[in-house]
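For this view, one protein chain was removed and the others were kept in their places.
Note that the chains take the letters A, B and C in the order they are written out, and that residue 1 is the start of every chain.
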Amino acid sequence: MLSLIVFLPIIAGLVILAVPSSQKQIIRIVSLLAALAQGVLAVLIWRGYDPALPGITAGPGGSPLGSFQFVEKVPWISLNLGGFGSLNIEYFLGVDGISITMVILTALVSAIGVLSSWTIQKQVKGYFILYNLLASAMMGCFVALDFFLFYVFWEVMLLPMYFLIGIWGGPNREYAAIKFFLYTLFGSVFMLLVMIGLYFSVIDPVTGNHTFSLVAMASQENYIKDAILGPDNVMWRYIAFIVLFIGFAIKVPMFPFHTWLPDAHVEAPTPISVILAGVLLKLGTYGMIRINFPLFPEVFHASMYVIGIFGAINIIYGAFCALAQQDLKKMVAYSSISHMGYVLLGLAAGNSEGMVGALYQMFNHGTITAMLFLLVGVIYDRAHTRQIDKFGGLASYMPVYAALVTVAWFASLGLPGLSGFISEALVFVGAFSSETTRPIAIVSVLGIVFGAAYLLWSLQRMFLGKRKADAAYDLEIGADGHEHIHFHDWKGKLDLDGRELAMLVPLVLITIFLGIYPMPVLGMLTSSINKLVQVLSPVVMSQM
Amino acid sequence: MHSLIQLSIVVLLLPLLSFVILIFFNRRLPRRGDFIGVGILGTAFGISAYIFWSVIVQTYDPAFRIAWDFTWIDLGNVPGVGPLQIKMGIVIDNLTAIMLAMVTLISLLVHLYSTGYMAGDKNYGRYFAFLGIFTFSMLGIVLSDNLFAIYIFWELVGLSSYLLIGFFFEKDSAADAQKKAFLANRVGDIGMWLGILILYSQFHTFSFEQIYANLAAGKFALSNAWLTAAGILLFMGCVGKSAQFPLHIWLPDAMEGPTPVSALIHAATMVAAGVYFVARIFVMLTPDALHVIAFIGACTAFMAATIAITQNDIKRVLAYSTVSQLGYMVLGLGVGAYSASLFHLVTHAFFKACLFLGSGAIIHAMHHEQDMRWMGGLRKHMPWTFATFTLATLALAGLPLTSGFLSKDAILAGAIGFAKVEGGGIFYLIPVLGFFSAMLTAFYMGRQIWLVFFGESRTHLKPADNHHADHHAHDNHAVHGDDHHADHGVHEVSWNMRAPLVILAALSVFAVYSPDPLDGAKGWFMKMIPTPATVVGEANPQKGALLAATPAPHLAGIVSPSEVVASHPAAEPVAEEHGVASAAAGHGEEKGGHVYSDPRQAEIVHAGHAAHYTAIYISSIMVVLGIGMAFVVYVFRIIDPEKTAQAIRPLYLFSLNKWYWDEIYEATFIKGSIVLSKILSWFDTNVVDGIVNGVALLVRKFAFANNSFDKYVVDGMVNFTAFTVNTTGAVLRKLQTGKVQTYVAMLILAIFGYFVFYFTRLIY
Amino acid sequence: MEQLTTIGLNHYLTISAILLSLGLFAVMTRKNAIVVLMGVELILNAANINFLAFSKYNGGMEGVMFALFVIVIAAAEAAIALAIVINIFKIFKSVDVSSIDSMKE
Partner (left out) sequence: MFELPSGAEIQGIIASLKASVGFFIPEIYLSVLFMLLILIDLVAKGRKNNLLSITTLLGLAGSIFFIYQQHSMPPGEFFFGMYVLDEFALFFKYFFVLSGILAVIVTMADEQFDREVKSMGEYYALIVAMVIGMIMMASSADLLMIFLSMELVSFTAYILTGYFKRNSRSSEAALKYLVYGAVSSGLMVYGFSLIFGLTAQTNLIKISTELATHGYDPLLMILLTLLILAGFGYKIGAVPFHFWSPDVYEGAPTPITAYLSVASKAAGFALLMRFFYIAVPHGGQPYEDILGIDWRSLLIILSVASMIYGNVVALWQKNVKRLLAYSSIAHAGYLILGIIVMDKFGTQATLIYLLSYFLMNFGAFFVVILIANKTGSENLDDYRGLGKKMPLAGAALTVFLVSLVGLPPTVGFIGKLMIFSALLTKGSLYIWLALIGIMTSVISLYYYMLIPLNMYLRESKQPDDTTFNPGMPAQILMVVLMVLTLYFGLFFTPLSDFAEYSSAMFGIVLQ
């Protein structure tokens, strides 16, 4: 099941490899089918998922199957290392509350990404091969429970992304692509060392061998006391934690490692921005939750405050930067920096409310930001510019578009009734309830206002009022005597066309539904999160 | 589930239904579906009228309260807390019932009115949809039984007000106003949200009932300062919504919205929601918090009144008077005159709505002329409007025989009593400001009446340079495609706009509320809405010192008489005087046996009753004074307003420019944050990226990277230790001279170097 | 005194050390490729002297054999070297080692 959902896109990619590159439509359809199939599988997994089982650590008797679901565990590589026993790597997939939401999100976003890739005309074949490779890798990261496997998927993501930005990107794409690549690689190479270190510090209780299994690593009693990352080796545990954290923080992206994001977004084509903001950023925080925190709980406790502060900086700093942007897409990019700050804050809280909020925020940010970037893409396709002050009064001329933008914008500024609000609220509730992060929470609340400020301001400048003199489109009086506008060299429908609606409407519906009744997602999270919080709580650690 | 609850849910959802229908299908429906809006609201009003009847009239019980809730979010078995759920729920008590009726009634009237006023607008259908979602959110606030739900609907009314203020979004002024309103409210909401968080972080619940129970049980772990802070922060929500100083700036601009909207949202209901909310949290407010509230209320009341006297835009005058009246209500709550200020809330809602609709009618008739200087002599053309407008004005000014008199007087009495109890001094400032603004109110309303209805029409006097207003008039005219006033004569408005005026005016008469034209306390309202007992208690009247969970015996002396009468309240005067305590007892019994009462409030009420007649005298004098002045200035023209304005020009300008608040905010917060954002984004692109990118510039200067890409990748590459890497690279490669003999020399050198290295290591 | 008169191991070693340094010196400083190669020969011969001396004082034939092989290798090396140098001369019209540096950073 999970293998299927992971490797479907790659299979599609191979199929496309066989298709002659002239058959663009076939290629598109193949990838769309793959994405849809992925979606179906995701739904099946969702239906079959039992929210009662917590996951996170091994279940009763150290058997991962006890608490993880859809587990697939086959030995992959077993090397004889002479004097050092053997190096065992497993092909180990499974989902728990933390990952299943992300799996669903990934399926959703990559399907929508395919739809919005329809407009790509240049080297369609290569594009979709890389795209599918990327989709597989992302999905793999979320379901991998073997650190080695996770790392492989993690690194495999980089190259397709590099080319997708670098070949199909905007004018300044080379810079953005290489910047993205180097940043993220820099983050992940240290992960390699930590991974090896962990391997030699952890014993699988069942087999008695060293293991890469994250499940075994997540329970502290499996650590060899005096091993390099064993409980006794405090200094190295701290270093390892920090190194890992930075690795993930770069993906999040956390201030001050965020500077790759605006460049990457501005240059990347719309679907890639959607993937990037919708899924890739989540990998950073997911990595923290899955690997960074449960493996080093005591260090996490020591560093909650710092993480919280960085979260707050992200929230407010991102909001301010967004306020100053002229380029709409850059503004949205900064807004997602700001919103990922909420995730960090929620995680820093370390209590159930905060963590649930953080994960829910990850999901919502995925859907909402996808919407935002799609909408930006819509106007960019028409006007070939994203300068906010090149528009004005669009609401009169593109009512449907304006309506959707309003919904998306308000979702992004956390309006009650839309999903973003609940997650932010939970994050604040959690952050405030925890003694450690209370002052940080108080400061971060300012983010609510500034978030509203830049969103409403851009909304006003683009959609309200009247057409500006130097706008990117012309006014003309239609036959019915009403004013119309038309963009230069834009042949398509002025307002949203069917394909665009097909991408946007599902997201809007999800946003509204989850804003009114969040339990479908939260229900899957809670037990896992409570377990996680328990694992992280100092009480549990002290008794170990 | 209690049948009333079911009904209330229906009431709550009906407007939402209207929203959904209209937003999607208005273009497909005849008349853009306005009848659906009106019809649905009619039904809603019918039901809430029934609720009102069965709660207030049938079960005539101050302590009436029914509640119902359901689990909305289930966080499972949270470590350290246990099973944790976030519940949503509905509570119905007297206050709810009254508010329910009031909101639906006014909303219904405004719907009806709008069918005339907005007729022919190109977004006519969308307008009713927005009204629908507004009503829904407002009812949500009224019905919610917990802070979280209130916060949700709080934001939703903010949204709908945003949408409705910017309804004519082609006008930049409207677009600005809607943004301003939303942001100002958000600022308030931050405070409110923090307050909620403080309470939640202690009790892990949002429900009023549980929070108060916990507070009363003294489970509040943090210091009392936190509790006060929580109170003030929650109050900030009210400051934003009810346009209290210093966040009052948005309300006058909100008049950019259609006039019926101003009547519904920005006069009668939404702005009053702030007051309603403070009333809901009243029992957890510590004396310190209450003092802050009282002072802010007083300041607002006074400041707004002073501004109102010089405004020329008919709607702005009303807007500032609204701010000022809201100030009264907040003041009332602050001084502990709980019932009085809620009373004022209701009365004000009716007569102010009436005033706004009236002004709407005038504007409509005057072809969107809003400047009173160019009106005049309308009483002949618009008798109905004139009559209702005047009645409402008298109520607002607080002349006897009107509802406004009862409520305002009660508040002022409470203020005096409060000042007495608190030991005078600075606290006398509050009643003083109250009375003074009462006078100002009378003055500017008198001025308005005169300028609008009396004298001769001054339309022709309008100077040509004043064209922007005219311009607006015209493009709104365009917006109003229909030309039912194509002939440029002023005439009375149609019935569907007149009927609401009449109804509202009728509701501004004292008889509706109280048999005694001089004492609201004898009326049903103040009996049904007794002051609840605080749950943060107080050991002795001296302010500041709190005691959580006062042991009952300690207060027995005070409580006993009230308990005696608790069985049959609303009986002889003793009961009235102890109405508070009795209610306290009532509440106390609800809260599972613990009976707490609060000497401070009891005293204030006593003093308030004592001060009742003084209040009447002073305020009547003040009002008469005010109206008299208005006549002196504008009717008999003994004093020429222009000359006076010149004489006291600085004061005049100060008032005319609204105390320069907008300018101040523009200069400080808005400019400030814009500049800060610019700085930060510069910082981001140059410094952060700069640091992270290493010293990209230096590297570029470092020659080799000649074409732009290399520069960039040098940047990119040096995302870490850039400069060093490149320099070392550039330096090291110099070793590769291409001369084989140099290579050999290097080899020898290397060996020698090694040798020396080890040699030294061996020696030491 | 006796140290100087009777020839001991150290004398051989000293000689070979001197030869080595001379060889290196030649390789590093001479311009003419041929001379450079001669310097290389010097280095090898320095090694040879060592081998022979050691095998004389330690007994055993390994050293001698080693020396023989070194000589042979040196010869072969010279052959190849000369071929290359001739080729160089054909192309660059000079055998100045220091001037042949077309490939460098």
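Just so it is clear, a residue touches a chain if its C-beta (ideal position, glycine included) is under 8 Å from a C-beta of that chain, and two chains touch if they have at least 3 such contacts.
Everything numeric in this text was worked out from a predicted model, so none of it was measured.
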| item | value |
| --- | --- |
| For the chain not depicted, the shown chains it touches | A, B, C |
| Which residue of A:166, A:341, A:377 or A:430 touches the chain not shown here | A:166 |
| Residue in contact with the excluded chain [from A:14, A:29, A:43 or A:79] | A:79 |
| Footprint left on chain C by the chain that the document does not show | 13, 16, 20, 23-24, 27, 33, 36-37, 40, 43-44, 46-48, 50-51, 53-55, 58-63, 65-66, 69-70, 73, 76-77, 80-81, 84-85, 87-88, 90-92, 97, 100, 102-105 |
| Residues of chain B (touch criterion as defined above) contacting the omitted chain | 704, 709, 713, 716-717, 720-721, 725-726, 728-730, 732-733, 735-736, 738, 740-744, 746-747, 749-751, 754-755, 758-759, 761-762 |
| Residues from chain A at the interface with the omitted partner, ascending | 76-84, 87, 123, 151-152, 155-156, 158-159, 162-163, 166-167, 173-174, 177-178, 181-182, 185-186, 189-190, 192-193, 196-197, 199-200, 227-228, 233, 236 |
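Criterion: only the chains that are shown with their structure count from here on.
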| item | value |
| --- | --- |
| Rounded Å distance between chain B and chain C, as computed from the means of their C-alpha atoms | 98 |
| Centroid spacing, where centroids are CA-atom means, of chain A and chain B in whole angstrom | 37 |
| Whole-Å gap between the CA centroids of chain A and chain C | 67 |
| Residue list for chain B, restricted to those that touch at least two other chains | none |
| Contact footprint of chain B on chain C as seen in their complex | 24, 27-29, 36, 97-98, 100-105 |
| Touch list for chain B against partner chain C, complex | 733-734, 736-741, 744-745, 748 |
| Parts of chain B lying in touch with chain A, wherever the complex brings them together | 72-81, 84, 148, 151-153, 155-156, 159, 166, 169-172, 174-176, 179, 182-183, 186-187, 189-190, 193-194, 197-198, 200-201, 204, 673-674, 676-678, 680-681, 684, 688-689, 691-693, 709, 712-713, 715-717, 719-720 |
